[in-house]
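Taking it in order: structure first as structure tokens, then the write-up.
The other protein chains are all here in position, but one chain of the complex has been omitted.
The letters A, B and C name the chains in turn, as written, and every chain counts its residues from 1.
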């Protein structure tokens, strides 16, 4: 849901995400803290992975007059509460939009859909860069007034270094792999210092690896899928954020699967990016908690 | 989600549902009250129809040791808090399962699906009676060891009176119209004294009224649907609980639409009944808030 | 399905669509005629609205060496057969792509999706013109190297005349209304001389007319939809081509419904346009037969 309030008020909307070991009184403590600070809850979602001995997750969207001026005090106060419960937590104003870089290769469907949703205001992010190992999408990106960088990957190590140099000055909060067809090294993943979201063109864990549409056709499945997931050093094994499938039949060639799959890929990836930048996703080991 | 705990603990799980005018501090007050009472929140969902001047809805599932013994005290305490905020509220233990009557006519698909889900433990309800204006489904119902009552409706007023007489001694909490093909009078609806859920065989508001599959075929739609809704005196106008659709084509005859629609009807109705008896549905004027 | 053959062969792929009163021997006659001509069937679909006294529909995709050179003879020969069975029929080579005009207003989602699918080769059409009653989308259209015409509709009659003057020299085969928000007169529909496909932002016949998302929110439905249909003089009453729905909840505001609905609208419209230009749709009175 999007809150409908005029733009001036966005800076007074805060988002607090929390995870800690589950125990009684957490919601009361958090809600009490916010109420005492004068905040009004807009949404609150919580989840416990197990009522006994599990992990507790919470996301609160609240309105607090003059949040920017008061954020520092809120942080100080909440730090005490967080220590008491052993919480990992993040606080941000809705107006603090994350800075994002998109990596793409030659396919345009995921990239253009993200650019278009960003332009129309569906994705509240600063779009710092588009990076590609090909020249092909330069003019498409230019039409959205976004910087396009061609970084060839023939020399993989040098390419990764160039990407890191490019991103370093920008305090990137998220890298989106919008059908970026090169495998990034574990070293790169560590050094880039922010989460990466990838779109895989199958319903993982089915057809992990390369050419999933060819493999799906060969196996004769009756549905194809797409999976958005966080990137980890183990290929195709990162925490899954969103998945969707579409029905196919014996009539569909590999080319048809690719065409139909492209529609799934772009919508699933856009959904995952949206949830991430709205801080709806909390990691839970190999899984994700998604507060929609 | 179903909490997984052994049966002995179900009686210590409480459900609290609240609605009131929105204002700051409600969640803190409710969560604080429950924490002070020693309760541990299992789930909490809330919704505000509008952050300014809207209505606030909340559903809390909590665990409280010795809830049955302490329920009276909890009620007394919460009444004060509720008055302060002008709340409508309901409190019940998960172990207090509602008493339900099902009305059916000649079609068996919705009725049998409810009976089967009830038998396998998906629907936590006491199934008091099945009422039908036909004899046809008697043996099917008997196989589930549920009382079957044939109440002919040739004399509509007398039929309704017989139904009221039958239900009166049982403190019925819910009547489910599982493809019951007679229109119940406004007088009956008032006197029965509990909510009624109906399944309509179209995606309302399309094809309200009789013979929706015939009308859908005549119009040439490419999808059919089913709608579960609360019954009000205005036919097919009650608050919608759940809806689903399925794709159809020029190949499908009216008979095909009925067959395909039956699968939608039974799943949509079962979902609505499940949500109702788990107290997941809060009325919001002509609409519903459903905490899934 | 897309046939996978090199471009040179596309001109040898023919499409024959037929409708007539059903009677024995039609398929044998048509298949026999094509076999005798040396054609190889790629696909054949047929449908009878009723085995007794119904209407028969058929679509054949075939390969015939040197089709362009032989098309005239084929037509002459088939005319005889068609007269015998009282057939309405159309024959065209896959390489004869239709000429299409798109009308849009201020929303870009349907228009841009069509332009993008056309550019990537999903929609085999000549895109002659984009017409809009606003200036807003000019540069977006320009990026695809398609002519953009701003025709204001303050004077509706004059506007329609300007549109007819614009289209007249181009032998337009199809007009697509991609969220064009002005109602075209019956006179215009007649004079434009080709079919028009419109996208309506609801699951018709529900919420016909203006502001369907507002009406859907007010009614509290649990799904929203989109409908692509041929345009007739009766508003929102033309033959339905494609429909889809998506689940929504109490959390979704009217703005959310519009955002979610936009995704449905663009995919449903693109599907309908694709089917039309591949000659997969045969009219059947108020309904359509769609050979997918």
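Just so it is clear, a residue touches a chain if its C-beta (ideal position, glycine included) is under 8 Å from a C-beta of that chain, and two chains touch if they have at least 3 such contacts.
Please read all numbers here as calculations on a predicted model, not as lab measurements.
> Please pick, from C:20, C:42 or C:124, the residue that touches the omitted chain in the full complex.
C:42
> Out of C:34, C:74, C:151 or C:216, point to the residue that touches the absent chain in the complete complex.
Spelled out, the listed residue whose C-beta touches the missing chain is C:34.
> In the complete complex, which positions of subunit C touch the hidden chain?
Here the touching residues of subunit C are 3, 5, 23-29, 31-32, 34-36, 38-48, 51, 63.
> Tell me which stretches of subunit A touch the chain missing from the display.
47, 49, 203-207, 218-223, 225, 239-245, 249-251, 284, 286-290, 292
> Name every residue on subunit B in touch with the hidden partner chain.
Answer for subunit B: residues 1-2, 4, 108-109, 112, 116, 120, 122, 143, 251-253, 255-256, 259, 263, 267 touch the chain left out.
Note that only the chains that are shown with their structure count from here on.
> Two chains share more C-beta contact pairs than any other pair here; which two are they?
Pair with the most C-beta pairs in contact: B-C.
> Taking each chain's centre as the mean of its C-alpha atoms, which one ends up farthest from the centre of subunit C?
It is B.
> In terms of CA centres, which chain lies closest to the overall middle?
The most central chain, going by mean C-alpha position, is A.
> Where subunit A and subunit C touch, do the two copies share over half of their residue numbers, giving same, or under half, giving different?
Both copies, subunit A as well as subunit C, present the same residues to each other, with over half of the numbers appearing on both sides.
> Taking each chain's centre as its mean C-alpha position, how far apart are subunit A and subunit C in Å?
Taking the average C-alpha coordinate of subunit A and of subunit C, the gap between them is 37 Å.
> Mark out which residues of subunit C touch at least two other chains, giving numbers and ranges.
Residues 251 of subunit C each touch two or more of the other chains.
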